[in-house]
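Here the complex is missing one protein chain, while the rest keep their positions.
Right after this comes chain A.
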């Protein structure tokens, strides 16, 4: 958004001319003279800027073969360099409308770059991710039937709900029950005594 700075003027009746620096004013006058004197067309090298004055669009031009000190504002209608104007406008557009890549600040949302494997002390039962080896005990003191599970590659047994074990390792559960099957014969004498009461 560069533009040649012009001195600001206070005061009521500010004329257009007063706004233009004296140097430019001279140039303008010169150019008018030159244009009238010679039929030669000056070649625009580049369009540098754009403004609207009195409802008319003007472009700041760099002239080929002249230094930057000779740049002038010209009304759009006087110009015959549509390509250069288009180029200027396009550059303005792409400079402003550029896509912006990721900033790189993720506010700590990103995934961890390194992870420590914690001891499974806090994790219990199947959550430890170990493979069941065998059930070594059972209890329902918690209100629910639980198995004491010995895991592979660990010497730390812990309790798992029977409901979970029945689904996740049924064969291990079956082995446990089979190992503990006992065949009872009921003592008949005692039973008869009770019935009498």
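Criterion: a residue touches a chain if its C-beta (ideal position, glycine included) is under 8 Å from a C-beta of that chain, and two chains touch if they have at least 3 such contacts; residues count from 1.
Convention: contacts and distances are computed from a predicted model.
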Given the options "GATB amidotransferase", "Importin subunit alpha", "Large ribosomal subunit protein mL51" or "Two-component response regulator arr5", which would UniProt use as the protein name of the unshown chain? "Importin subunit alpha"
In the full complex, chain A touches the hidden chain through residues 1, 3, 5-6, 8, 12-16, 51-52, 54-55, 57, 92-93, 96-103, 106-107, 109-119, 121, 129, 131, 136-141, 148, 150, 153, 155-157, 180, 184, 191, 194, 197
